[in-house]
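Yeah, one chain of the complex is gone here, protein chain that is, but the others are all in their spots.
This part shows chain A:
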Amino acid sequence: MLRSTVSKSSDSEVDLLDDRDFVQLIDADGIRHPSPTIDQWVADVSDAQLADLYEDMVVVRRIDVEATALQRQGELGLWPPLLGQEASQIGSARALRDDDFIMPSYRENGVAYCRGVALDDLVRVWRGHAHGSWDPSEFRMAIPAVIIGAQTLHAVGYGVGILRDGADSAVITYFGDGATSQGDTNEAMIFAATYQAPVVFFCQNNHWAISEPVGLQATRHISERAPGFGIPSMRVDGNDVLAVMAATRIALDRAHNGGGPTYIEAVTYRMGPHTTSDDPTRYRDADELAEWKAKDPISRLEKYFESKDLLTDELKARVKAKADSVAAEFRAGCIGMEEPTIMSVFDHVTIEIDPVLERQRSQYAAYLANFEGGE
C-alpha cells in the first residue's frame, strides 16, 4: 500500500524544491486529485470533517500570529512560529489515536493544541516561566525538546516499551529537515528498524534550519534515506491537510499492527522566521516566500470549499468566532500568568533530597531575608 519514493538514481541533480514527487490530494488551487491508492485512507473524511480541519488550521494560525504579536509587545521572550506548517501539524495530529504518544520538537504548538493542552501552557516556556508546561502522561505528548533530534530516540524507547507492554498504540515523533543531519535522528532510525518499534518518523521539511537551506542538509530527497535504514518511506505534500492525514494514517496503521516504523517527509514551508529573534530577509528571497504563499495550506482548502460551494457565510462566521475567542483566551492566559516563586528555582532537580542543594537553598533564603520584603 505504501508508495515507495521515486528513484532518482539516474538523475544527478535533484531539485529539492521540486514538489512533484509526493502524495497530493488537494493541490494549491484547491483541486482534488483522486488517488487510487491513497483515497481509501481518507474515504471517511466528510466535507464537515474537512471543515473541522480547516477550523483547526485557522485557529492555530491565529494562535501563532497572536504569539508573535505578544513577543513584539514584550509579553514573550521568544516564539517559534509554525506559520505555513498548519496542514502538516493538524493533518498528522488529527490522525492519531488518543493512546498514541507524541514526541515533539519545540515547534509543534499546532499538535499540542489538537491534544488539548491549555492555551497558556503553549506559551509558559516562551514567557520564560518554565522549561516545560504540561504533564506528558496527561496529554500523551512529551514537552518540547529543544536539542535538535533528541526526541527521536525517546520515541524509539517509548515504542519499544509499547511492544513490551503488548499494547498496540504507536509513537509519532516530529522533527525538521535540520534534525535529519543529527546523529540522534539517524541512530533512532537504526534502533527503530532493529527493534521494529511502532514509531512514525514525521519530518516537517520546512526548507529552512534557521538560515540554512535544506540543500545543506540533504542533496537528495530526505525521504529517500529511510529505505536504506529498512524503514518504508513516504513523501507527502505537507501543505495538503488531507494528504498528510492519509499518510499519517497509513504509517499509524502499520505501527498499530506490528508493522514497525514508517517515515514521512512532509514537504512544507516555514513562512515565518525560525523564531521571533530571527531575520529571514538576510538569507532568503522574497520570491521564494511568494512562491510558497501561493501553496498556502489554508487558502487552498478555502479554494476547495469554494469550488464545492461549501465556504458558506455560516462556516466563515463559525471559524472566525472560534479563532477570536481562542485568541482572546490565549492572550489573557499569557498576560495573566502567575510568576513562578523565587525559591522554586531549587525545585525538582532530583526526587531524593540532595543535602548540598538544600544547603544552597537555605543559604539563598537567608540572603533574601536580608532584604526588606525578601522571601
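Operating definition for what follows: a residue touches a chain if its C-beta (ideal position, glycine included) is under 8 Å from a C-beta of that chain, and two chains touch if they have at least 3 such contacts; residues count from 1.
Going forward, contacts and distances are computed from a predicted model.
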item: Omitted chain, identified by the protein name its UniProt record gives, among "Cytochrome c oxidase subunit 1", "Sugar ABC transporter substrate-binding protein", "sulfate adenylyltransferase" or "3-methyl-2-oxobutanoate dehydrogenase (2-methylpropanoyl-transferring)"; value: "3-methyl-2-oxobutanoate dehydrogenase (2-methylpropanoyl-transferring)"
item: Touching the absent chain when the full complex is considered, from A:132, A:215 or A:258; value: A:132
item: Residue of A:50, A:155 or A:334 in touch with the missing chain, whole complex considered; value: A:155
item: Listed residues A:42, A:96, A:114 or A:143, member touching the removed chain; value: A:143
item: Hidden partner interface residues of chain A, rising order; value: 103, 130-132, 134-137, 142-143, 145, 147, 150, 152-165, 171, 183-184, 187-188, 190-191, 194-195, 347-352, 354-357
